[in-house]
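Take a look at the structure below.
Below, a portion of the complex is reproduced, with chain positions unchanged.
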Amino acid sequence: MGDLSAEQAAAGLAEPPAPDPEDPGDGVFKVRLSNFEGPFDLLLQLISKHKLDVTEVALSKVTDEFMAHIRAMGPDWDLDETTEFLVVAATLLDLKAARLLPSAEVEDEADLALLEARDLLFARLLQYRAYKQIADIFSRRLDDEARRYPRTVGLEPHHAELLPEVVISIGAEGFAKLAVKAMQPKPKPQVYVDHIHAPLVSVQEQAGIVVARLKELGEASFRDLVRDTDDTLTVVARFLALLELYREKAVALDQEIALGELVVRWTGGDGDDAPQVTDEFDRPPELPKEEEKA
Amino acid sequence: MSEETTELPAGLRGVADLDLKPALEAMLMVVDEPATEEHLAKLLERPKRQIARALRELADEYLTQGRGFELRFVAGGWRFYTRPEYAAAVERLVLEGQTARLTQAALETLAVVAYRQPVSRSRVSAVRGVNCDGVMRTLLQRGLIEEEGTEPETGAILYRTTNYFLERMGLRGLDELPELAPFLPEAEAIEAETQEGVPSFDPDAPDSEDADDN
């Protein structure tokens, strides 16, 4: 049962002075070995490295370094961490791109969205910074307090004698059961996400519909292929189905101009054997990496 | 210790004539958690205000006399502590009981829980921008936070800080936590935005809160 200290080392307590990169911790631990705690921490560190004021900083200045850090992390991240980093990175890149454009005028909705994204990023960054500063206060406070020891001496023998005799009424068996229960490893807190990722729309199923329609029409625009649905998930599923069919060379895709009409042509022949569409998109998500650690 | 008075054994001597201050000193010598003024008042059969004044005066006396101990009001109650100036001497005696320091991650997480409580793990993770499950477990294990019900809409478990947290921080209560506002320019505006589930970060709002909580 030495797992607590390992767990503490991995999760919350100060690591030994020379952390071992081979430590079999989870991804969270590895991130911390690189000396930052998530995207906001990294961003704050980069900003302060350049001695920039966080409230005024042009984030494009630190974007490249941020991206470099992400790249340096390699393939070891789990989806959880990567997602947050990518969200921040994408926002940063957006902002950088916007600065490269000649006009700074707010003209269309895309600009507005960019401004919103920037404000949101700032807001989250500032919020995180606030808690970080509070954490420093907590740290000092806990250190100060650790120099005070409460009196926890308990009763003098003649007082302890006043206590009523202890009654243990559960019997030896009950006691053993209790011991088993108490020593049972506690279930790790976890939130079940299956329902979130459950494929409400099956790509395989939608592929069937798309194939049937294309075989009948020979050629159709994507707009036509999704005309009978206004459900985003179904549209996405049909698009994914097309990608799979394209991979199987069952369809040809043609799009004359960017964001223009996408024309799909059936190239799968007239046979009855339907092209292979995998269940790649329909499988439940991989179990969280966390589990492997236990 | 329960607050309600149990029947006192018949033979028990009266406390009404006891000098208040030494009676308090004697009692506080044997408590092993902070004793509330209400509790002491009830046990000593005096008005709470009188108890409170006596305790403050005692604390002052120890300070003035340069004693090696102090009487402090922490986590809602009074308790004897060694004075920090003499930590070096005390530490020669007690090796156990020294607690490990918290990591930066744990401190940040604790800070978010302290100010946002009751708060779900996913909310904490959202503020820090990283998954906090492991750190939250550590804080739970060390008794610094505890569960407090669930969020009605999502079923997510909510967490709050414990009394032990207050003790470790030497705080009388949560209201003694430093104000967050000075650290947070336009705090309210940011609060309002982030409360709403952060659309551009989270396409699945309002479920968003828990989407990243795996």
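Every chain is named by a letter (A and B) in the order it is written, and numbering of its residues begins at 1.
To be clear about the criterion, a residue touches a chain if its C-beta (ideal position, glycine included) is under 8 Å from a C-beta of that chain, and two chains touch if they have at least 3 such contacts.
Not measured: the values here are computed from a predicted model.
Trainee: Taking into account all copies, not just the one displayed per type, what is the chain stoichiometry of the complex in this file?
Mentor: A x1, B x2
In this section, only the chains that are shown with their structure count from here on.
Trainee: Nearest whole angstrom, what separates the Cα centre of chain A from the Cα centre of chain B?
Mentor: Inter-chain centre distance comes to 31 Å.
Trainee: Going by the contact rule set out above, which residues of chain B touch chain A in the complex?
Mentor: By the definition above, chain B touches chain A via 28-30, 32, 69-70, 72, 79-84, 87, 90, 94, 97-112, 114-115, 121-122, 127-131, 133-142, 156-157, 167-170, 178, 180, 183-185, 187, 189-190, 193-194, 198, 200-201, 204, 207, 210-214.
Trainee: Tell me, which parts of chain A touch chain B in their complex?
Mentor: Per the stated touch rule, the residues are 4, 7-8, 10-15, 26, 28, 31-32, 37-41, 55, 80-81, 83-84, 87-88, 91, 113, 116-117, 119-120, 123-124, 126-139, 141-156, 159, 188-191, 193, 196, 288, 290.
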